[in-house]
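Encoded as structure tokens, the structure appears first; notes follow it.
Here the complex is missing a single protein chain, while all its other protein chains stay put.
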Amino acid sequence: MPLNTLNIITLVSVGAHPMSGRARRAEQDARAVELGLRLAGERLRILHAGDPEEEALRAYLGMGLAEMTVLQQPPQADALPALSDYLRQAGAQLVLTGTQAETGEGSGMLPYLLAEQLGWPLVVGLAEVESVTDGVAQVLQALPRGQRRRLQVRLPFLASVDNAAPTARQSAFGPARRGQLQAQAVSVVEDVLFSEAQLQPARPRPKRLKVIKAKTGAERMKAATAKASGGGGQVLKDVSPEAGAEAILKLLTDEGVLR
Amino acid sequence: MSDIIRRDPRAEWIARNRLHPLHASLQTAQTSWMGPNGLIRKNPHAIGFIGPNGLKRIDRSGAQQGGSSKRSTAKAEVQLPLHVIEQPSFHIVVVPDMVGGRLSSHDKDLLGLANKLAGSEGAVVAVVFGEHKESAFDTAGVDRLLHIQGEAFDGYAPEQRVLALSAVDNQLTPRHWLIPDSRTGGGELGRRLAAKLGERPATRIWQVADGQCIGRAGAGREDLARRAPRLILAAAECADPVGDSRHEVRPVELQDQIAQCLPRIENLGAVAVNPALIPMAEAEFILSGGNGVQDWTQFHQAAEALGATEGASRVAVDDGFMPRDRQVGATGTWVTARVYMAVGISGAIQHLQGIGACDKVVAINMDPGCDMIKRADLSVIGDSAAILQALIERVTEFRQGGARDAA
């Protein structure tokens, strides 16, 4: 089955720039759209649950899509029921999402819950769809530090993408402006989380000092007042290349990067 | 080291000679002792040494060794007190990632958090799948070890593992589930379990205290504070690991059979990834070359021997030795490598900006005054070609040695 006949829906959300907090297309969602566009081309459908007036959504259309569906919801609503209702009827074979939202809770639960509700398998960290034959897809899953694992999964399935997926193409102003946001009314289910939880500006977390197993007060004192490491590196001057290489090798093995 | 105590006549001479600059440092470094009332007494004058400019310096890092300190072999490992929970009133279940079959530091942090939550009443249960190589569950704080084995759980089998964990949930009804929110498996397993159990988890938690937990929300610009739910996916460094007690690691068994499922996701195994093709932003170990690299063939050899991803400075790219997508720096790629090895890169400010997130920086350079050396944790001054050559040989040797050990 050629990849470009796949029926793919990408779920998108409104992101926030990490520095300014300004609304934008979410990085991972945009990568999911990119992956979808590479697989299905213009047949890709994209879906959002939220406010159809949100301008930042147009950035997804600017990637070369004529329209997107928006399930109209107020911001504090739970997107899950609306999305699963829609997806159940949409006839998609592959649903792509980002790993976690850039705004709100960002628990990253949505793909898991959707998969559970739809009864579909979920591939986490999809990097590439290699082939689809007889309704079975062979895909590459991204592992940390650029590693990959090959998986086989039956259609239809859900996949989340992380930053290992291909970088999203540029969003162009013209198509973004011309694209259509098709709003659909859905029943609203309130999300109860924010009745008990509060969002607050992120507190910076200091880097943990080396854990000291001190047995005596003196040792603890010594540890507590120890110089932070890295205040100035070790410089090997006038050493033989072999001695230098030995020192480097020691650091590499200590860090465990030699595999 | 031998246990024979040897005299050091020179040190003794210095210790007698009160005018010798090293005299003070060779005095018996008895800086603290038990007083008559059982209080620790300290002599602040006895510590430190006279620095070259005549000022007294106190080096608390312990790097300065007093000459008269007794050379003795390391003391035998202190036996930590054993923490026993006979009848736990509740369970805290931790599912460690066990990367490479061992507890990772993230796992240990979680066990530390679990022990904090368990207090003296609860028991910390670690659920471990498949074979493992860990021998220090006791000092990491595991009261109970639930070892689930079977072919179905080997490799990447998240669906089967979730079934096992829901069986655990039925049997123990733990007060809290603690799972590392990591990319090495925990994040996925925890969320799958949450979906399966219908529990709303708290994610990216970095602090749990007084029944409240705080975790990062959204893209990391905000924190979300809420009541600690049953299922907690905790970030690294969420708590200090256990350090001062030993635990029983009493094995427990699952009573019920774990339901078998037909795996819907079939694992076809890891794909060999050429380190050269790993996106630089993700690479763990980068060998980066700059203007000072004379022999690029050798540079590529070194990268291959080390299994490092190649990077380059802007100049090396401009001069056409490396492709543009390999440029490291503010105008190229911002890298996050654990070890960043800069060969012949003097360290323009844009380049240093780009490696800001790197853990350890190794510099090989001719010029001891360049900025890269100031940033580096380890610098070797000298001819890069000779050092790289020596390094290639050492690494090849090291790998062969490693292969022998494994055999």
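All chains are identified by letter, namely A and B, in their written order; residue positions are counted from 1 within each chain.
In this section, contacts are C-beta pairs under 8 Å (C-beta built on N, C-alpha and C of every residue); 3 or more make two chains touch, one makes a residue touch a chain.
Simple rule for what comes next: contacts and distances are computed from a predicted model.
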Among "Alkaline phosphatase", "ABC transporter permease", "(Fe-S)-binding protein" or "Cbb3-type cytochrome c oxidase subunit I", the omitted chain is listed in UniProt as "(Fe-S)-binding protein"
Can you work out which residue in A:Arg177, A:Arg203 or A:Lys237 touches the chain that's missing from view? A:Arg177
Decide which residue listed in B:His83, B:Lys108, B:Arg144 or B:Arg314 touches the omitted chain of the complex. B:Arg314
Can you list where subunit B touches the absent chain? 291, 314-315, 318, 324, 330-331, 348-349
Interface residues of subunit A (partner: the chain not displayed): 17, 19-20, 22, 24, 62-64, 169-175, 177-178
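Note that in this section only the chains that are shown with their structure count from here on.
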Rounded to the nearest whole Å, what is the centre-to-centre distance of subunit A and subunit B, using the mean of the C-alpha atoms as each centre? 24
In the complex, subunit A residues that touch subunit B: 15-16, 18, 21, 101-109, 112-113, 115-116, 121-125, 138, 140-141, 143-154, 157, 162-164, 193, 196-203, 205, 208, 211, 213, 215, 217-218, 221-222, 225-227, 230, 232-242, 244-249, 251-253, 255, 257-259
Residues of subunit B that touch subunit A when the two form their complex: 31-32, 40, 60-62, 78, 156, 158-159, 183-184, 187-188, 191-192, 194-196, 200-204, 206, 214, 216-227, 237, 240-241, 243-244, 264-271, 273, 275, 277-279, 281-285, 306-309, 338-339, 341, 359-364, 368, 373-383, 386-387, 389-391, 393-395, 398-399
